[in-house]
Each structure stands twice: as C-alpha cells, then as structure tokens.
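One protein chain omitted, others in place.
And then chain A:
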Amino acid sequence: MRRSIKAAVAAVACTLAALAFNDPAEAASAPKCGLNTGKAATGAPISIGGIVGRTGPADFSSSGDAAAAYFKCVNENGGINGRPIEYTLEDDAWKPEQAAQAAAKLVTDKKVVALVGSNSFVECAANQATYEKNEVLVVAGVGIPRDCFFGRNYSSTNAGPRLSNLGAVQYMHGKFGIKSVVCVAPNIPGVGDFSCDGVKAWGASKGVAVNVILIDPAAIDMTSIVLQAMSFKPDLIEASLPRDGVIALLKAAEDQDLGSKVKFAAPTSVYNLEFPKTIGPYWDNKVYAQLELEPFDKQSPDMLNWYAVLDKYASKNVQRDTFNQAGYLAARWIVEVMLTMDPAKIDRTSVTAALRGMKSGLQSDIACGPWYFGPGNRHNPNHAGSVAVTSGEKWVTQQSCFGVDDPDLADVLATEKELGIRK
C-alpha cells in the first residue's frame, strides 16, 4: 500500500517535473559514474557512511539518498579502480543522541574511510568531537547550523542558510533597491541567529535597515508574525525558515493579501519542484529564492547526469531539490578524489590525508565555484549561488552564479588565497 501511494505521489511529481522543465531527464542518456566501465566492481569493499535526518520534524534525507544512488552507479561502473563502495546511511531522527550512536556505529564498528552526503540539523554538534578524535572527515551534502561550518573535520558542498539568505537579500538589493529588510528565522540558537546575522552585518555596511524576528518553531500564529514584520514597514521579508515554515508564512501573508505590498525571498530550502505549486498561483513572480547550487533547468552535462543517476538508481519519491544535488556532488567528488589514489591503499588515514592535502578545487557545472577540503580549521567552500523566482507552477532562473559578500567569510577567503584555489 505504501508503495502504491508513494508511486502515485512520485507519478504526480514526475508529471510536474515534465511540465515544468520539459523533462531534462529524458534528454539525458545513460548515467556516467566514476570510471564508467559498465562493469561491476568486485574487489574488497570501501566502507563509507552518512547520517541524515530522515524521520522527525522534517525529512532531510534527500542528500544521503542522492549519494547512495551515485555510489550504486559507481559500483556498477568499475567502482574505485575495482573496489566497490559499501555505503551505510543512518537516520538520526533529529536526535543528537541517535546521531552520536550512528557515528559510533559508522566510525568505530563499520570503520568507514569517510562520511559522505550527510544532511542533519543535529549531527554536526553531536559528532564533531568523535570525528576529530578518530581523524575521519565528513564530505557533507548539506550543513545547516553554525556547527557545520565551524568544524575542523566537516566540509559541505552546500553554502548554508547564512549565505543563502544573504545571497537572496543581496540580489533583491541589486535588482529592486530595497532599503529595509525583515529577516524571519527560527528561534534556534546556531540556526536562526546564524542565518540572519550575515544579513545584518551586510546591511550595516550598505545602509540597509535589517530587523530580525526569531520565531518559536512551534508557533501557531504566523499571522501575528507577519503583522509584526509589516510593522517595520519593510521592502523585503526574508523567510529564513525550513520549507514548511516558509509555506506557513506565505499562507498567512496571502491571507493578509501582502503579495503586492512587500517582496518575499527565501533561502535554498524552498527550491524543489513542488514548491511553486504548493504555495499557489497567488505567489506567481513574487517569491524569490537563492539557490546554493545551479538551477534544475540548466541543460549542462553534470546536471543532466544528476537526473540520469537519480532516475536509474534512486527511488522515484526521493525529492529533487538543492540538497539532493549537494549529496550527488559530495559523492561525485569523493569518488574523484579516491580514483586518484592507489586502490590498495585506500583507508581512513589516506583518504583524510588526500582531502586535507587538496591543493586545487573540484569543479562541476552544478556548482558555481570549486569545492575543496584542505587543511583549514573551518570550511565553507561554497559561497556563491543563483536566484530564481516562482512563476506559473515552476521556478524561473533570474541570475546565475554570483558571489555572496558575507564579511565573516574573510578567514575562508584568506585560506583559499593561500592555497591558490581562488585568486
């Protein structure tokens, strides 16, 4: 029964995708992964792990699911020079204790060489010490709270909510000359303040007034929050919330008929295929989103390959969103790194050394800039993105690939300059 319902949901999603983007997946040929030999790998498996928040307040698993799909594809195409990848994906259920148990299982019991494609609200804080003690690195799909961007052993392929918000506000400033912003974020330390502080710091330097409203994630009356936001007479409401929170906020704003009175923007969390239809026609051309990676309708080789890999190796109901792209990239890049290594000598120590010793960034047409791990004490390699707007039940790209000017990124940029990754 589950399968039939999920199949129905997937069918709807696919039809939508087809309607929205003329189904670029169809245009894609067979997926290309790793060595692309077409022969299954049979050697000694390489153990890799990942931790996602699948069950709990929201489903944050699409990143890990994408990594799993890519690894499956690699295993059918020669593996890592003959060695298949054994990928274990654990659910932390948004509970730090469970995240720590998952880390114990992966790091100690399964002896993984690295963690890839992780996507969680809690695991960065819960497991940082474990990762550092065991000298194992995380090539995360998606980092969200501050901890993910301040960990020595954690580097994600996404940009994080702080940069995503700031990117959106920067774009709106450039295009519409907005002078006053209200940033609405969950009242969760390390998430809400972290997300809006970047906008605040940037606003101070540009003379843009920024007011922050932190809301209890369990708050029932979004209408009051919208009213409060409007009391600041903003030009832009930046909804730095998870997708469901943005949807609730927009519903309240629609009830107040604010669509024409103020502009709305959101971080990448809203960028999935269903979102424009979910919020309805009222919001046509009114909700902007910053994308931490490139838009879905870009007909470039790696983007089409992402679709192809998912279509062939992932279940149909896995969400196609930015987080999914991020997981795909994490998997693709760890494979790229491991393919340059002697297959007999791939273990945790050598993988950690290879990632830490990266001297140049890895590229993909899905990402705006190079990704690297490197020796730094904190990592935020992705600090650029694009902007799209909802229009007629789909997303329409407005601007592609521009850098985000977070004053707090100075240390990261300095490291990049030092390594010669960027000029």
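A few notes on this one:
By definition in this document, a residue touches a chain if its C-beta (ideal position, glycine included) is under 8 Å from a C-beta of that chain, and two chains touch if they have at least 3 such contacts; residues count from 1.
By definition in this document, contacts and distances are computed from a predicted model.
The chain that is not shown carries the UniProt protein name "ABC transporter permease", picked from "Nitrogen fixation protein NifU", "ABC transporter permease", "GntR family transcriptional regulator" or "Pyridine nucleotide-disulfide oxidoreductase". When the omitted chain is restored, the residue from A:Lys32, A:Lys105, A:Arg348 or A:Arg422 that touches it is A:Lys105.
Interface note: of A:Tyr70, A:Tyr87 or A:Phe121, the residue touching the hidden chain in the full complex is A:Phe121.
Only one residue in the set A:Pro45, A:Gly82, A:Gly190 or A:Pro370 touches the chain that does not appear here, and it is A:Gly190. Counting over the whole complex, chain A has residues 2, 5-6, 8, 12, 54-59, 90-91, 93-98, 100-102, 104-105, 107-109, 121-122, 125-126, 128-129, 146-147, 150-152, 187-190, 193-194, 197, 213-214, 216-225, 227-228, 231, 242-248, 251, 254-257, 274, 278-280, 378, 408 touching the chain that is not drawn.
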